[in-house]
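One chain of protein is taken out of this complex; the other chains stay put.
Each chain carries a letter (A, B and C) given by its place in the written order, and its residues are counted from 1.
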Amino acid sequence: MLEVRGVSRRFGGLEALVGVDLVAQAGQVVAVIGPNGSGKTTLLNVISGVLTPDAGTVRWEGRDITGWPPHRVAHLGIGRTFQRPRIMETMTVRENIGLGFLFRARGLPVPQAMAMAQEVGEEVGLGDRLDVPAGDLTYIDQKRLELARALAGDPRLLLLDEWLAGLTEGELQVGLELLRRLRAQGKAVVLVEHVMSAVRAIADRVVVLHAGRKILEGEPEEVLKHPEVVATYLGQDTGC
Amino acid sequence: MLRVFGLTVLYRKHRALQDVHLELHPEETVAVIGANGAGKSTLLQAIAGLVRPQPGARIEYEGKSVLGWSPERLARAGVVLVPEGRELFTGMTVYENLLLGAHGVRDRSTVHRRLEWVYTLFPRLRERHGQVAGTLSGGEQQMLAIARGLMARPRLLLLDEPSLGLAPLIVREVFQVLQRIQAEGCAILLAEQNVRMSLRVAQRGYVLETGRVVRHGTAAELERDELVQRAYLGA
Amino acid sequence: MAGSGTWVAVLLDGLILGGVYALIALGLNLQYAVAMILNLAYGELVMLGALLTYTLYTAGRLSPLVSLLAVAVVAGGVSAAAYLAGLRRVFRMDRREAEVAMLLLTFALLFLLQSSALMLWGAELRHYTFWGEPVFLLGHPFSTNRLVAAAGAFLLSGALYGILRWSSLGRVLRGMADNPRAAQLVGVEVERYRLVAFGIGGMLAGASGTLLSMFWSFSPTAGIDVTVRALVVIVLGGIGSVVGSLTAGLLLGVAESVVSAVWDPALRLTVNFAVLTGILLWRPRGLFGWRT
Partner (left out) sequence: MADVRERGESIAWAAYFLGMLVLLTAPRWGSAYLVGFCVELLSYMALVTAWTMFSGPTRYFSLATAAFFGIGTYVTVYLGGRIPVLACVAVAAALAYLVASVVGLATLRLSGLYFVMFTFGLSEFLRQFVLWFEGRLFRKVGRIVSVPFSDLDLYYALWGITAVLLLSAFLLRRSRLGYALRAIGEDELAAAHAGVNVSRVKIGVFAATASAMAVVGAILAPRWAYVLPDMAFDPTRSFQVVLMAMLGGIRHSYGPLLGTIPLLLLYEWLYARYPYPFMFVLGLLLAVLILYAPGGVSGMMEGILQRAEERRQEAMRIRAEELGHVESGEG
């Protein structure tokens, strides 16, 4: 179980996060939504160890991991994907996925890691392109590859940063199906997302951020109809 | 004033923009709306010369083709981009940021006249003129970014997500200023998530969804259009 | 060694040396902060300036103060040529390749300049006497050339600081150092200004060479020592910070003169390096600013 309490972080004059709380249970998909610049990615950076918060704590499975470096956070079973996919372009797809198996808490020897990559590759739909250099993949496939690398680390919590963005209707359904399978396996998922249809379809709970503050939390239906949320997205007509 | 034909932009083999057509008449404000990741920023960056479009695109500004022009050449020709994330000179004062906005203007009195004009539009910047830009609040930084753009007396202002991370009160102030800017003869192409505010300020609008223009019409038409609602809230 | 008098002398000597170090670091900082090129061959440009001054003085009977400008222009020209010939291409590479390519190109430039200097002037140590007579400052003897060199260094540093602080050219250069993308968006022809900044940096190197040559002995292979000191100064002062370079230059000048007075002049670079290692371990961003 992930528990984020009162996390704040500023960059010079800008308050990126102010006193944000977030809880994600095993087998639960928590969507984090909010317009651009509301601090969503900063929140993931604090959880995954890229940034140390100015205030507040991050607890995972009962342990305080505030400020831990990314590799130790990864070893606790927390996987991460990024808004712009960060993949090893000169390595093949198999080798990219193999990195997860190699460097997770109980890392596997190289041959075994590369063999295990096959199965995870197929699970995300890259089974037929395992020996292609990752640099040749399209943007969408690179996002899938990143998820596969995270899954190889045997995570119990997944932090996905706009993983469903830019998908066609068909691709979206495949992606949602995959997330449902991961939830069924008992994994917790924190989904930073803009594709509202996906949030509506998969999220168990929705957290709304605006200008670094959590302004609402609740069931998807209830939250997405809430006037204040509609306002932050469609904008208030505060007269002009 | 501005005509864009067949604009396609690839990002890592992914079609960020797909065959976009767009027009802008002098002294007109046009809004480009769409969910995040729909390609709004890419469109503005392509027009401002920061991103290279695929062959076959045509971008005409005041009748001339400006395809392939560098951002600095476009800025000097009056096409000024206020980018997403503002790109201020964070280590320099408000005053210096504004002076740099008028880079290339030799005549000092013109620069000072523009400075006065900008200070009247954004009174708070006059108060903060000696302060280092990085220490301003989010709203003030956004105002400074727009003000710096205006110092070049643009004929076409490209505004990328001005309401980014701003509290509603400040968003209203920013949009009021946009109206006054347009009234003084500057065409504005506004890429914005905040649909209702942008349709309030704009005369016409284009709706982008995963890189394609899915709807185009006057502000009034778009406001009632259920597609716009769906594009945002997946109703 | 004690006695207040001698400490004053050590302090003054340190400030004189520090002034020249600050000037050298300013040129390197200008090239890096604005033209975004960390020039590992910077010391070679300083040596070029020193050697040219030496030849003009010994062969052409031209006093260093007169030849200062000419030498600076030549060094600036060499820098501009190097920039146009190859360094310019670095900006078309993707970011990660560019940083490595930039450093390796200046590393290659180092050996190009050093070997050319060796071919022209040979490897022996050079020295010339110019205004050697002592002048008494606060009761302590200082050779005139040291004072003149320090005065020249402070003058040039002051001039550069003034240009950067108050002139419009300076504002543009500072803008490019602060945010190159923003400079482009306000219409600054970044390509041209990078060349200008790299050229001015080269001129400062040449000028520093002339000033140094007045009281130091030098050879074509002594460039690396100068570059290393300049690197220590800009890291200590915070890369890209003009004030930082000036202050750090003076600090190091004093530290070195204390060490050479108390222990041994040969230990001067050791002090620099010990200070650099300490700073990087303790406060990686340098004292005054940060920009990487």
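Just so it is clear, a contact is a pair of C-beta atoms (placed from the backbone, for glycine too) under 8 Å apart; a residue touches a chain by one contact, two chains touch by 3 or more.
Remember, it's a predicted structure, so these values are computed and weren't measured experimentally.
Colleague: Touched by the hidden chain, which of the shown chains?
Modeller: Result for the missing chain's touching partners among shown chains: A, C.
Colleague: Touching the absent chain in the whole complex: find that residue among C:L15, C:L65 or C:L103.
Modeller: Counting the whole complex, the residue in contact with the absent chain is C:L103.
Colleague: Which of C:T227, C:S241 or C:S257 touches the chain that is not shown?
Modeller: From the options C:T227, C:S241 or C:S257, the contact with the absent chain belongs to C:T227.
Colleague: If the hidden chain were put back, which of A:M88, A:A201, A:I215 or A:V230 would touch it?
Modeller: A:M88
Colleague: What chain A residues would touch the chain not displayed?
Modeller: Where chain A meets the chain not shown: residues 48-50, 69-71, 74-75, 79-80, 82, 86-92, 95, 98-100, 102-105, 107, 109-110, 131, 149-150, 153.
Colleague: For chain C, which residues touch the unseen chain?
Modeller: For chain C, the residues touching the absent chain are 38, 40, 86, 89, 96-97, 99-101, 103-105, 107-112, 114-116, 118-119, 224-225, 227-228, 231-232, 235, 264, 266-267, 269-270, 272-273, 276-277, 280-281, 284, 292.
Throughout what follows, only the chains that are shown with their structure count from here on.
Colleague: Closest chain to the protein's overall Cα mean, using per-chain Cα means, please.
Modeller: The most central chain here turns out to be B.
Colleague: With chain centres defined as C-alpha means, what is the inter-centre distance between chain A and chain B in Å?
Modeller: Each chain's C-alpha centroid was found; their separation is 30 Å.
Colleague: Can you give the whole-Å distance between the Cα centres of chain A and chain C?
Modeller: Centres of chain A and chain C (C-alpha means) sit 48 Å apart.
Colleague: Do you know which chain A residues sit against two or more other chains?
Modeller: Answer for chain A, listing residues that touch two or more other chains: there are none.
Colleague: Scan chain B for residues touching two or more other chains and write them down.
Modeller: 90
Colleague: Tell me, which parts of chain A touch chain B in their complex?
Modeller: These residues of chain A touch chain B: 12-15, 35-39, 85, 136-140, 142, 162, 165-166, 168, 194-200, 211-212, 224, 230-231, 233-240.
Colleague: So in the complex, which bits of chain B are touching chain A?
Modeller: Residue list for chain B touching chain A: 11-14, 35-37, 84, 90, 134-138, 140-141, 161, 163-169, 171-172, 175-176, 179, 193-198, 200-201, 210-211, 229, 232-234.
Colleague: In their complex, what parts of chain C are in touch with chain B?
Modeller: Touching chain B: residues 168, 171-172, 174-175, 178-179, 181-190, 289 of chain C.
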